[in-house]
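What follows is a single structure, and I will ask about it in a moment.
The complex is shown incomplete by one protein chain, all other protein chains being positioned as in the whole.
Read from first to last, the chains carry the letters A and B; within each, the first residue is number 1.
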Amino acid sequence: MKNGERMTISRATAAHGGTIGLHGIKKRFGSFQAVDDVTLDIRSNEFFTLLGPSGCGKTTLLRMIAGFELPTEGRVLLDGADISGLLPNQRPVNTVFQNYALFPHLSVAENIGFGLKMLGRPKSEVGAVVADMLKLVHLEGRGDHPVTQLSGGQQQRVALARALAPRPKVLLLDEPLSALDLKLRKSMQIELKRLQAETGITFVFVTHDQEEALTMSDRIAVMSEGQVRQVGTAREIYDRPADRFVADFIGETNFLTGTVERTEGRRATLRLATGATITAGLPDTATPSGAVTLVIRPEHADLVTAGAGTMDGTLGDIVYFGTDTHYHVHLDDGTDFIVRRQNSRAGSEGDAPETGHRIGVRFSDNAAQILKD
Amino acid sequence: MAIDARQIGEERQRKEIRDRWLLSAPALFLIVAASVGPLAIVVLYSFLAPGNYGDVKWAFSTEGWFNVFLSRDIFDGTVSLADAHFSIIWRSVKLAFITTLLCLIFGFPTAYFIATRTPHTRSLWLFLVTIPFWTNMLIRAFAIQEAIRSEGIVNTVLMTLGLISTPIQMLFTDFAVLLGMTYVFLPLMVLPLYASLEKLDFRLVEAGYDLYASRFGVLTRIVVPMVRPGIVAGSILVFVPALSSYVIPRVLGGGKALMIGNLIELQFGQGRNWPLGAALSVALVVVVLFVLLFYVRNTGKSGGGAHG
Partner (left out) sequence: MARPFSIKRQPGFATIAMLCFFLLYLPIATLVVYAFNAGVSIAVWEGFSFRWFESAWNNAQVIEASWRSLKIAASAAVIATTCATLAALATTRTAPYRGLTFKYSIINMPLLVPEIVTAVALLILFSRIKVWTGYSGLGYLILAHSAFCVPFAYLPIRARLESMDLSLERAAADLYASPFQTFRHVTLPLLWPGILAGLMLAFVISLDDVVITEFVKSGGQDTLPTYMLGQLRRVVTPEMNAISTVFLVLSLAIVTLFFFLSRNPQKQKT
């Protein structure tokens, strides 16, 4: 039975385009510039995430794709056609709302069938699609239940099914997991990935949770203060952050300063403030010279005996996190540096570093990445 | 062809505001036509001369306003203060004020009692306060009339207890009007007081006791100041309708304890002096608006917000 349902859905996706083009989008609320000149291309059949802190404009951007807000400037394209001025009910795009916005006076099935009913589809078709959808989100037999009596996770599934039922070209998800507890959130992340793969619909997902973005997305746009700071795959964004904001916002990072001595392809040799000479990756869009900032992820560095690594310092706090341990090192030039080590039972207790002792920090040439600002 | 979303957005906004005006038009028209608008006619009439058999003559005259405060002797034309009017206006203000005070004295403990019940029973007690509020005022006035007449339950009980030997004449006195108004308007005091008290943070009361306040000290220095907006709201809600009361003095005051409302009615009935009635009406509205203005400014200062 699982196969049958998968077939129905994927047959429908054959005709799907579902590319979104955002061209020079600006949105002002009074004197507040919510979105400041965003240009983005979202591909067909992609799990695309808008990631950023609250107030960065990601939800406003989503609402402009849905049609709840109109851009002050710029154009929204769906499969090449300008939809900037269309009303929400005229756009083949559906939304999963942050608070689900389920209709409390309708049953589960009536909620899911709402869109098709509004489109004037015959009752038999609505019934069939609703049944498909109930299966897809594992709510078989719950069609007659009032939505107000469902748990948070079940309401989430109804909201998903409701938005998917009319087979939109693009599904917009506005922080849909933020109201769920951690465990449920994890399982819904997997569920969402599965639904995206099975339906082949373009998902545009808004979140402020970087971990959620990294685990689920094909591509991520990191936003801040109404602008897109970097677009790329999870790995690109994590390993090669374009600027200080992205590096700081995604994961934990050590910032070091240095001076570029020479560049060679996309790599540069530079002298650190601590005196050591290393090579590091250059950002994709710029070739900075002179004084630069570079980042090294804590897990890409390791502790060694003093003098044996790239830099030396004094070991400060040691913070135990269960799966790993953070070592805070005060480098000799005065900057703080964090090294993350995975914990293991077999770990040799003998060479465990101790607070206050001199210690060295080592990292490979690939670990360092130069920022464009 | 480029789509100008900004222009579409502005157009949509204009349309929305236009729709909102269209939607509110019937209600606004109804109220302006049959409630608020006619007040302008009253103002106009207060400056016209009285007709011989009611209504007015279409001639400008300040006689109506003149008569509010002064009276001219029919025989020799001498002018003196209109004692009859003054005594009625004074009685209205006095009775409305005492009614407000009585409602506060009885209403505050009642509201406090309800607010300190468990949330579940609270709504039941509240419901008990609301029922009389929604029953016909005339019937409630009638009920009071029955209770205090010579052979009514109050006199009967007092005589049975041997406290009095002959029935007390209570009906058609100021006392009867006062009793009736307090009875009828009490819920109007209890409801806003309750709304304030319900929001009262009792941890503050706890803090008061912790800092050695007595029960009375906690009441006067913590509870009362915190619910002041409710006290002001309740007082206004009682004072305004009490001042312009018409049914209660008519039923319980008979012809003896008139209030402004009855005085106005007289000018349109037996008195046949419409301009005077109109002038009295305008004066009453002005007083009421002043009281409401005082209320708005008062709650504005204290932050307000603690009443429903």
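To be clear about the criterion, a contact is a pair of C-beta atoms (placed from the backbone, for glycine too) under 8 Å apart; a residue touches a chain by one contact, two chains touch by 3 or more.
All figures in this text were calculated on a predicted structure; none of them were measured in a lab.
Of the residues B:Val129, B:Ala176 or B:Ala195, I need the one that contacts the missing chain.
Result: among the candidates, B:Val129 touches the missing chain.
Can you work out which residue in A:Gly18, A:Pro71 or A:Gly115 touches the chain that's missing from view?
A:Gly115
Which of these touches the unseen chain: A:Gly21, A:Pro146 or A:Pro288?
For the chain that is not drawn, the touching residue is A:Pro146.
Touching the hidden chain in the full complex, which residues of subunit A are there? Just list them.
66-68, 87-89, 93-95, 97, 99, 101-107, 110, 114-115, 118-119, 146, 148, 162-163, 166
What does the interface between subunit B and the hidden chain look like in terms of residue numbers?
Per the touch rule, subunit B residues meeting the hidden chain are 17, 19-24, 26-28, 30-36, 38-39, 41-42, 45, 55, 106-107, 109-110, 112-114, 116, 123, 127-132, 134-140, 142-147, 149, 151-153, 156, 183, 186, 202, 205-206, 209, 215, 218-219, 240-241, 243-244, 246-247, 250-251, 260-261, 264-265, 268, 274, 277-278, 281-282, 284-285, 288-289, 292.
By our rule, only the chains that are shown with their structure count from here on.
Could you tell me the distance, in whole angstrom, between the mean C-alpha positions of subunit A and subunit B?
Using C-alpha averages as centres, the distance is 61 Å.
Can you name the residues of subunit B that touch subunit A in the complex?
Going by the criterion above, the answer is residues 2-6, 8-9, 12.
Please name which positions on subunit A make contact with subunit B in the complex.
70-76, 82, 84-85
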